[in-house]
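Reading through the structure tokens given below for one structure.
A single protein chain has been omitted from the complex, and every remaining protein chain is retained in its original position.
The chains carry the letters A, B and C, assigned in the order they are written, with residues numbered from 1 in each.
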Amino acid sequence: MKLINKIYDSMDAAVADISDGSSILFGGFGGAGVAYELILALHRQGAKNISAVSNNPGYHEEGIAKLIAYDRISKLTCSFPNAKDSYVFRQKFEEGKIDLELVPQGTLAERIRAGGSGIEAFFTPTGVGTEIAAGKEEREFNGIPCILEKAIRGDYAFIKAKKADRWGNLVYNKSGRNFNPAMAMAGKITIAEVDEIVEVGELDPETIVTPGIFVQRVVKRSGL
Amino acid sequence: MKLINKIYDSMDAAVADISDGSSILFGGFGGAGVAYELILALHRQGAKNISAVSNNPGYHEEGIAKLIAYDRISKLTCSFPNAKDSYVFRQKFEEGKIDLELVPQGTLAERIRAGGSGIEAFFTPTGVGTEIAAGKEEREFNGIPCILEKAIRGDYAFIKAKKADRWGNLVYNKSGRNFNPAMAMAGKITIAEVDEIVEVGELDPETIVTPGIFVQRVVKRSGL
Amino acid sequence: MDKRLLTREQIAKRIANDLQSGDIVNIGIGIPVLVSNYVGPDAEIIYHSEQGVLGMGKKAKPGEEDPDLVNASKEPVTLVPGGSYSHSADSFAMARGKHIDVAILGGMQVSEKGDLANWKVKGVKLGSIGGAMDIANGAKKVFIAMTHTSKNGDIKIVKELDFPVTALRCVNRIYTDMAVIEVQRDGLVLKEIASGFSVEDVQKVTEPKLIIDEDLKEIQV
Partner (left out) sequence: MDKRLLTREQIAKRIANDLQSGDIVNIGIGIPVLVSNYVGPDAEIIYHSEQGVLGMGKKAKPGEEDPDLVNASKEPVTLVPGGSYSHSADSFAMARGKHIDVAILGGMQVSEKGDLANWKVKGVKLGSIGGAMDIANGAKKVFIAMTHTSKNGDIKIVKELDFPVTALRCVNRIYTDMAVIEVQRDGLVLKEIASGFSVEDVQKVTEPKLIIDEDLKEIQV
């Protein structure tokens, strides 16, 4: 019997096919729910000219800040680029080595969910009257001024979860959940870095947050 | 200490303030996840000229079919109005006593989620080239033709869940979940009919499907 | 050789042969419901059911029914290990967001461009859409299972639909009691033909001009 098996043996194997110029959605808020080991594997792999979507640009040289430090990311779509410890991004941005698309956090999450859900664009009040509205269509619904925001999808999504099974079903840990479920939906190839792999059927069906349909690859963290 | 307490003593008390002309979102798919006791209480209460949103029009004289039979519902927004056992709706529709807005099921669910999420409208491919597209704006995104669909909200939402606590946190039973979580988000006053009420803190925070922020009233089923 | 139209069961069996282990499949009512009976034990197929069940199992046996666990036709079913539940908006995110590998649906009419009509008979006022439009639009592949002509002999594979449209340019393959036809950019390609029938037999009950596959075969069921 040919069983479904989305489990990869190593982080390196899971990211091996990512080519230059790919778009990647990176889960995480601050340091919570970040697929750190996948990001390190992508750094070793060397793909460049990546179009990245991530709520934060990484701190110090950790997370995607490492990819930015090595000029692997050419564009970042992000809500919070300018934190104190995000000096790597700030420097590269000032040097003109990375483009920024600044997006309000809720709009970012919703654009990603839309990308995974067959919604091509939506009207929302967030950003009306701000610099975020520049160049966007504005329209009123029931007297509420809104702007038109477009779906975001990725060639890949890098997800961090707590547990997975070989079907790719996922549960998360606390607020490590954050962007991960929406990004899992919007990645063409979603790769989940997980703390633990369990047997199919072990996860309570009522508590699965990301069903396996949204996940293509699963790798267990080494924790090193 | 003034504790939060959303628990109502009876179905009748929970629906007492619903006035003629209210819009109500009714959870459920077929007979799964339908707030039958709340519907019966609303029938006793007598409110009429209700604008109802429900995936189905009820079967025989059960669920909202009972309200339709008594001419309490003046408009139904629905994806599957014409099932064999939905003869009450069919008859009232043919007699011109109830209006119908026919909506594809996924569009219906998404319009409701949008209503609860600060999304006023969205573009989606479902319905392009069909009678559903009549009168709606059509636009292409990335070569994908889409139509513009608008948010749905309700003055009330009638939700069926398995367990609740006094904060209104909810978990569901199996596919009884269906429309309930999205409708809970989109109801101005969301009333949950539940099998069981538990203490605050008993529900595992990782498994709460509808956080209490979306629920205003909770009533335990009598099961009679 | 006798001309033998496929039975409903044989159409279902033929479709089952085209499913691959790991496919996530949405099954419509009618002939499609029969398909899972013919999926071999060496394939792990995950069934999606629109009301929020991924990993739908067999129908519930007497005594194990739960009114909150039903299929799209409201019959009590079971969940397989690895299955999960979603709310309706997320369940249709699966359908609309191109996450379902194959949707197997019934058809009233299919056009040569792959347009599908399957939700309402022509001229009728009240029809039910359910998930038909979302799923036909959103699935990666749409397989249509239907008789080649209607009960009263009307042609169902047509140049242009005259029944109410479900979705445009969505159908990939048509499996009938007479043929397997693939919808390609340049037209309808006749891939397989039921035992005893000629190309002419099929063409006679198919409005658009069929392209004959160079590797035309007899349907094996």
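Please note the rule applied: a contact is a pair of C-beta atoms (placed from the backbone, for glycine too) under 8 Å apart; a residue touches a chain by one contact, two chains touch by 3 or more.
Values in this document were obtained by computation on a predicted structure and should not be read as measured data.
*Asks:* Using the touch definition from the header, name the shown chains in contact with the chain that isn't displayed.
*Replies:* A, B
*Asks:* Which listed residue, A:Ser51, A:Thr107 or A:Thr190, touches the chain dropped from view?
*Replies:* A:Thr107
*Asks:* Of the residues A:Asn5, A:Ser19, A:Asn49 or A:Asn82, I need the one that contacts the missing chain.
*Replies:* A:Asn82
*Asks:* Touching the absent chain: which residues on chain A qualify?
*Replies:* Touch set of chain A with respect to the missing chain: 29-33, 55, 79-83, 90, 93-94, 100, 102-110, 112-113, 124-132, 172-182, 209.
*Asks:* Against the chain that's been left off, what residues of chain B make contact? List them.
*Replies:* 1-4, 113, 115-119, 165, 167, 169, 185, 200-201, 203, 205-206, 208, 211-214
The rule is short, and it goes like this: only the chains that are shown with their structure count from here on.
*Asks:* What is the distance in Å between the mean C-alpha positions of chain A and chain C?
*Replies:* Chain centroid spacing, chain A to chain C, equals 34 Å.
*Asks:* Averaging only over C-alpha atoms, locate the centres of chain A and chain B and give their separation in whole Å.
*Replies:* Chain centres of chain A and chain B, defined by C-alpha means, are spaced 32 Å apart.
*Asks:* Just how far, in Å, is the C-alpha centre of chain C from the one of chain B?
*Replies:* Once rounded, the distance between the two centres reads 30 Å.
*Asks:* Among the residues of chain B, which are close enough to touch at least two other chains?
*Replies:* Those would be 106, 110, 124-126, 172, 174.
*Asks:* Can you list the residues of chain C that touch 2 or more other chains?
*Replies:* 79, 85-86, 89, 92-93, 95-96, 134, 137-138 - these are the residues of chain C that touch more than one other chain.
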